[in-house]
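One structure below.
Only one protein chain is missing from this complex, and each of the others stays in its spot.
Chain nomenclature is as follows: A, B and C, assigned in order of appearance, with residue numbering initiated at 1 for each chain independently.
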Amino acid sequence: MLNTLGNLLSLTTFGESHGPAYGGIINNFPAGLEIDQDQIQYELDRRKPGQSAIVTQRKESDTVRFLSGIFDGKTTGTPIGFIIENENQKSKDYDHIAQSYRPSHADFTYDRKFGIRDYRGGGKSSARETINWVVAGALAKQLLKTVEINAYVSSVGDIFCEKPYQALDFSLTETNEVRCPDAETAEKMIARIKEIKKEGNTIGGTITCVIKNVPAGIGEPVFSKLQAELAKAMLNINACKGFEYGSGFCGAKMTGKEHNDLFNTDFTTQSNLSGGIQGGISNGMDIYFRVAFKPVATILRPQESVDRDGNAVTVEGKGRHDPCVLPRAVPVVESLAAFVLADLYLIDKTRNINHY
Amino acid sequence: MLNTLGNLLSLTTFGESHGPAYGGIINNFPAGLEIDQDQIQYELDRRKPGQSAIVTQRKESDTVRFLSGIFDGKTTGTPIGFIIENENQKSKDYDHIAQSYRPSHADFTYDRKFGIRDYRGGGKSSARETINWVVAGALAKQLLKTVEINAYVSSVGDIFCEKPYQALDFSLTETNEVRCPDAETAEKMIARIKEIKKEGNTIGGTITCVIKNVPAGIGEPVFSKLQAELAKAMLNINACKGFEYGSGFCGAKMTGKEHNDLFNTDFTTQSNLSGGIQGGISNGMDIYFRVAFKPVATILRPQESVDRDGNAVTVEGKGRHDPCVLPRAVPVVESLAAFVLADLYLIDKTRNINHY
Amino acid sequence: MLNTLGNLLSLTTFGESHGPAYGGIINNFPAGLEIDQDQIQYELDRRKPGQSAIVTQRKESDTVRFLSGIFDGKTTGTPIGFIIENENQKSKDYDHIAQSYRPSHADFTYDRKFGIRDYRGGGKSSARETINWVVAGALAKQLLKTVEINAYVSSVGDIFCEKPYQALDFSLTETNEVRCPDAETAEKMIARIKEIKKEGNTIGGTITCVIKNVPAGIGEPVFSKLQAELAKAMLNINACKGFEYGSGFCGAKMTGKEHNDLFNTDFTTQSNLSGGIQGGISNGMDIYFRVAFKPVATILRPQESVDRDGNAVTVEGKGRHDPCVLPRAVPVVESLAAFVLADLYLIDKTRNINHY
Partner (left out) sequence: MLNTLGNLLSLTTFGESHGPAYGGIINNFPAGLEIDQDQIQYELDRRKPGQSAIVTQRKESDTVRFLSGIFDGKTTGTPIGFIIENENQKSKDYDHIAQSYRPSHADFTYDRKFGIRDYRGGGKSSARETINWVVAGALAKQLLKTVEINAYVSSVGDIFCEKPYQALDFSLTETNEVRCPDAETAEKMIARIKEIKKEGNTIGGTITCVIKNVPAGIGEPVFSKLQAELAKAMLNINACKGFEYGSGFCGAKMTGKEHNDLFNTDFTTQSNLSGGIQGGISNGMDIYFRVAFKPVATILRPQESVDRDGNAVTVEGKGRHDPCVLPRAVPVVESLAAFVLADLYLIDKTRNINHY
């Protein structure tokens, strides 16, 4: 379904950066789940602007209000509607781009597609849309229960977390502003981002996500392979430029003899270059993937650009923006992963006649 | 829709490696397009086994038979049904894996998911499924007409085509067995694959795809961003481990100042690190992306593995397999790209009130 | 898509009778349409409770608030989110049915399906959900422009509007409380409903809907025939028990010689027993259909029933209810018809290569 995430468990969303509110509808969520609202707010707070010195200073409480589908604290199986009011729009900041196009933004493409656009804060193309995904993902996490999903910032610019994920303690991810569980690397990353911010510049990076305790069998044979659904979800995140899972682009340099994951007699594999997925279906091993983010397009410097009529103009970098989107993207990556998994879990419930 | 490619223009498929036939149904294809059947066969021949010394020697004519939706050589707008008969199954080759699991194949995961599997040639998990996609993609290419889609092998193992795509002459792609338009690199790649084949081993690589002449405006704002639909399609290809577009994973190391694509007054951009897509919507510049493929899992050597009951067994590498899947995957990548684009083109026809 | 109306133009909704709000998201609505908000409120007022003596006296302002997708009064092509706050819940009225099942309501089936239900006012099963459909339908009507959709109450109990629709002046529909354009019949219907109301009883009826100015070509060959999409939409309305179009159930008594619609040389037909649709596709003639509604299940009398444990109980008829749902269902029928048509219109834009 166009503009909807998920096949059976589905998320449809709305909202623009400077409109009155964001929100969405989650359909086909199972009934009877006790919802932990604090946990949802916790996830929203991880994505929230203004949470630290290295992110945008827009002030939003980012509180979700559920409007249906939850009764006496439990899901009822009917559509879950929710909204998050926008509170701190500064639309005046955007008057200067009503007629101009910011480089590497969606201003031009929206105009060409629709012939009209809400230019305030990027309108629909704003990454604030991801707030909806975190709400849905937080619910999906609660549904999945035993599944553990941990994303972290694995690189900022050319600073990489060199340790393999197996050597990291994910309980440390939230202990620093950049969300890298390796304290030493985190420190370097934070310093780099602060430096970049001072320059009015921005910087890219990567997020690694590790999913534990997914049983074998999740994912579909064709067109809805687990990795395909994950890739689609991730590539919808603003600024995302790439996705790889398991051995990824490195695997493309290897031979079959090196790459094959030999079985143990308990059906685990000795290596896990497959990344927990074989033939599009989970095999019970850790699922891990990496997502690339380009630097945020809004830099706080004047840039040469054009207006709607093709006249050369200078666009000033205004508004409140992230020098590096990575720290706030961590819960977004986790949320999408959780939602995709929950969807494929539900579908898998229907796949085997023995379930009947 | 589960197990279906596309949103409005859709492809639903069936077929197993050693079943009687592959086939599919293309829905919502526009009416009145004159179909060039030779062109379709040409694309199928590019994917065909046995086409050269560096691919599998399974012999198939791979002829498609259209069963509906085309009348007097033109599409009628009604569902296009097609089949491709399997001819050269050697199912006996697979008796030894009826009860055993090949490493890094889908044998184990299918068994766990469904409790039953067609083990012959991998059954549904075989890459022979991609034949259906080439048929659909060949039709989509004819629909798109002026759009040019050129994929090529950009690396095999650690042999990379170092030239940027702009320096390549795509008319040379088909002049060598490996489908790399740079003759010198192609030669090295072919030598490497032959060497690997001799060892009974396999090797991975990457394919780069370049799409020219897509007008600005194709792609949707949320969840159906152009890059997301491309990524989903590509990650469904067997052995695909990663996708990146535009600056990709390299872009994650850059700063905003370096990465931003400044506009010219004709709305082209001076650089194109965006890869022809901004905010999920094409901007009229070249679209380019890169796909990573792991080495084929079947190696012609004995490997230690397990059977269904968890007993240690040795699995022999039998059957006819590709030492390197890349050359045959080139038309598959192009086909999926064409189909995804055609789908989003059709949708875009409905987006602007000025069309009414 | 489950719990979503429409194929390309889609409506996903949420809300429960006594929850904080109703609302929905309209996806893939074309960009650039100037929205007439008064017209939307007008349609909502036609559905509003408390509008006359013969409908429920629940007091709601039923004001819709658009949260996205409209900018400077025009649609932007991005998802249109909207909510309607509930204002006049009297949830206490429903404490008595928390553990009991009302006859011919959805209390029992929701409990069995989900194991939990919001019993207040029927929760999700309340017909107040149709408020969302009127918002979406009002927008669809504005999109369709020249198409005229007129529904009216054609029977209440055994009082029928005997005149064929061609003999009616639809501008009179809104001149009486029951929404029957034949003044004399309307008077009888109103008298009958008042009588029924006095008895604490309820009564059923039918609505006829006539759609003019649909060009030939709208509808799809298989599984999305125009009449099938209309039927599906109508049968989703609470209390709807049947749908027929053109000759309908009467046509089942006829012979081919009597029933065939002979062509005029301008491609109109001499009769129109086909109801404006042939082979699932509009033929340019008037589309007309009829929808049957059972009497409202809530009667203001004690009824013998059971509780969750199967104990016999007496259920009192409380709450504020419609003695006859028909007058308020007229805009609902029109709205769904408009939405279905708009969806198929958009799809049709993509069906012919000549559009390219």
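Everything below uses one rule, namely that contacts are C-beta pairs under 8 Å (C-beta built on N, C-alpha and C of every residue); 3 or more make two chains touch, one makes a residue touch a chain.
Remember, predicted model here, so these are calculated numbers, not experimental data.
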Exercise. Can you work out which residue in C:E43, C:D62 or C:E244 touches the chain that's missing from view?
Key: C:E244
Practice problem: Could you list which residues of chain A touch the chain missing from the display? | Solution: 8, 28, 30-33, 75, 77-79, 143, 221-222, 346-347, 349-356
Exercise. Determine and list the chain B residues touching the chain excluded from the picture.
Key: 1-4, 8, 10, 12-16, 19-25, 27-28, 31-32, 65, 67-69, 71-72, 74-81, 83, 113-118, 123-124
Exercise. Name, in rising order, the residues on chain C that touch the hidden chain in the full complex.
Key: 1-5, 7-8, 13, 101, 103-106, 108-110, 112-115, 122, 124-125, 129, 155, 157-158, 196, 201-206, 216-225, 227-236, 238, 240-249, 251-267, 269, 273-275, 277-284, 292-299, 301, 303-306, 310-312, 347-348, 351-352, 354
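Everything below uses one rule, namely that only the chains that are shown with their structure count from here on.
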Quiz item: Based on CA centres, what chain would you say lies at the far end from chain C?
Solution: B
Quiz item: In whole angstrom, what separates the CA-based centres of chain B and chain C?
Solution: 45
Exercise. Can you tell me which residues of chain A touch two or more of the remaining chains?
Key: 1-4, 8, 13, 113-115, 124
